[in-house]
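Quick one: structure below, then a few questions.
Missing here: one protein chain of the complex. Every other protein chain is in place.
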């Protein structure tokens, strides 16, 4: 099965096969009956529509139960512009795409305030409100009577730039648009944008820690997804020629969700196959119409159980998130990890009087410390002493009740986490928060996200400049892989690797985020002796680069040879600050660590 | 003028009670698993449909209702075991169970259409008839609606008491806060979850029967729209809050009726969903809910 899968994936990914398929379809089209051509055009519209769900749900992880709304906005926009106002299709369709994209962008603001089930509800509400508006806005949309006579292939009334377009030409046109959409979505997936989408799906906190802003990323996802759905709707309008509100109600939202899920979220080829399956077969298999609801229901109920990654996951290998072209190019480059040295020397981070409360509980109580460039500070203390909370405050996840975080002479208290990371304050987590389906290399490249500053358009079109920038960062990734002894497993997905390897990968990813200050939350937990040595070496390398390092850990042996100074917390208060030798003799520290056991004994 | 207002208000309260009852059923599973059954409408439909069918075989109406409720309760267990549990186990956030419960609802709807026909069938009067009403201050108040209101209020009080006063209520509370911790503490988490789905389905069934007798007919698509409004009620009141369900239901009911009466009947349906989006954007935790503490 796996061999078959990789062979199929290779075939599908081969551009010659792709070209041949498209050419064959273009050339064979004149041989097909108008009915087959029309249904084939419906398949293509469904495929584009499914890609819009794929982008929003499959990549960015945002569920939508109201996508028919975007589809309808696209359809009505071009329908009204072309039919009522006599605009050319070449203006109507782009206007539809823009309007739907804009709607998506606007919806992202309320949508970003909620998640999970609430998001499902909100998008459901969006779809319902759209449906009601279309139905009642008689003057514009024709209300319940619909909008008949939209110039379309079905009515043989479609002209584009003065050229008459029949069913055959329209199919060929839609085919080319679909191919374009698929290529762009693939480019997008294999760019910084696609990786960022996937990263916020997996963990918004982890994404924020390396400088990916969850809010803005989701806004982009909504806008792009809305635009794609709008495109599908616009093409639909000029395919059927009649728009009625019933075509844009909840069942269409559910249908596209079914297509996307069965196709396999994340898999582009799977979406296309699924669109064929769900659009072509029902029309051909008329006899089974009465089973349609039952079949849909069963598919939705059990598809995630039986085929968790859909047809795409069954037939093809999981999608990859780096463009092969960038990889080939990176292989020719050499980079040195010392290039990750902070520009203009290091910067000190100073936390002053940090206090954090949860309800009545004081988790961190008036803690002050200073992290100097090229120094390793250990933060230790019993469980629940407030170490992680302190890191969360410094990195912008919590806003402190009192106190100040200053960095390079600037007050950065309470900045959102991704801005902290952008400023150079980067952290790792107690439990490694990597993207499990990404390979080690992809995870590390994710760390370099904010170094990739080329425009989204360049990324989507895979322009040479964008590829060159990706390649340059990939060369750095290669250097860090070597430094952290991960070269051998670089192309293995993280979820197939042992815990210790994941830890190293997370530290490597943080390093690629160009930290000036790095806060490592128990990086050595669960590591073997050898792995610990490797980690210690990596931390020393970082110190040598002039990075300020905060290290939370319990292993005294691990810390002993490594750290420059130690801070001990107990019940949120700082009880010791000094060198490690002094700590061993400190009465308060001993009491904190042994006290509990002593009193309980 | 006053009569007009009071009629609308009463109707709003009446349908609001219906929404509250549905929201209450949705809340139950939210307590234990933070999930909602998106196919709840089909359970309402199925219970009402089965009642009609059993009743038409000549059995007493009470027996028909009880028999249907038993079937629906069993389905509730099935839903937990085969749609929600696997979805929760696999990673993928809420996506999994939203889709699988929705799918099971569509499946039930398809089965009902296939085997019971897709036409609306007449539903027998269970408790009162449409002609039964009492007069309060010159206003006619339908007894059928009063029953729904009474059932909703009684259940909400019962749930509040259950959660606050009983050991099992404490257990449910513990499960809702942290299921793993609850399991460690020896609480039979599995049984509680299963029970919550059974009870939630039974509530859906009760709501289905009570509403079907008001409208007088039931068809396979029955319940779907109502559950959407139940969602609105639950969200508005704050997911998981019983009092919130009541307040949310009444609010949706009264506002949509007043908008229908004073502005336009065409806007009556859309306003509920506009309200939903607004509420989610402004106060996602609802009127009576507490904001979720995001754990880093």
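When the chains are written out, they are named A and B in that same order, and each has its own residue count from 1.
We adopt the following convention: contacts are C-beta pairs under 8 Å (C-beta built on N, C-alpha and C of every residue); 3 or more make two chains touch, one makes a residue touch a chain.
Convention: contacts and distances are computed from a predicted model.
Student: What is the missing chain called in its UniProt entry, if the choices are "Bifunctional protein PyrR", "ABC transporter substrate-binding protein", "Oxidoreductase" or "Methionine biosynthesis protein MetW"?
Tutor: Of "Bifunctional protein PyrR", "ABC transporter substrate-binding protein", "Oxidoreductase" or "Methionine biosynthesis protein MetW", the absent chain's UniProt record names it "ABC transporter substrate-binding protein".
Student: List the shown chains that the missing chain touches in the full complex.
Tutor: In the entire complex, chains touched by the missing one are A, B.
Student: Using the document's definition of touch, tell me which of B:113, B:126 or B:163 contacts the absent chain.
Tutor: B:113
Student: Identify the residue among A:110, A:244, A:396 or A:447 that touches the chain left out of the display.
Tutor: Counting the whole complex, the residue in contact with the absent chain is A:244.
Student: Please identify which residue in B:221, B:243 or B:287 touches the non-displayed chain.
Tutor: Among B:221, B:243 or B:287, only B:221 touches the chain that is not shown.
Student: Of the residues in chain B, which ones touch the absent chain?
Tutor: 4, 7-8, 10-11, 14-15, 18, 113, 117-123, 130-131, 133, 140, 142, 144-145, 211, 214-217, 219-222, 225-226, 256-257, 260-261, 265-266, 268-269
Student: List the residues of chain A that touch the chain left out of this view.
Tutor: Within chain A, the residues touching the omitted chain are 33-36, 38-39, 42, 135-136, 143-146, 148-149, 154-157, 240-242, 244, 246-247, 251, 280-287, 289-290, 292-293, 311, 314.
One rule holds in what follows: only the chains that are shown with their structure count from here on.
Student: Could you tell me the distance, in whole angstrom, between the mean C-alpha positions of chain A and chain B?
Tutor: Centre-to-centre distance between chain A and chain B: 35 Å.
Student: If we count contacts the way the header does, which residues on chain A are in touch with chain B in the complex?
Tutor: 57, 61, 63, 65, 109-110, 113-122, 124-126, 128-129, 132-133, 136, 205, 254, 257, 261, 290-305, 308, 358, 388, 392, 397-398
Student: Within the complex, which stretch of chain B touches chain A?
Tutor: Answer in residue numbers: 34-36, 38, 82-83, 86-87, 90, 92-96, 98-100, 102-111, 113-114, 228, 231-232, 235, 239, 266-267, 269-270, 273-274, 276-277, 280-281, 284, 293, 296.
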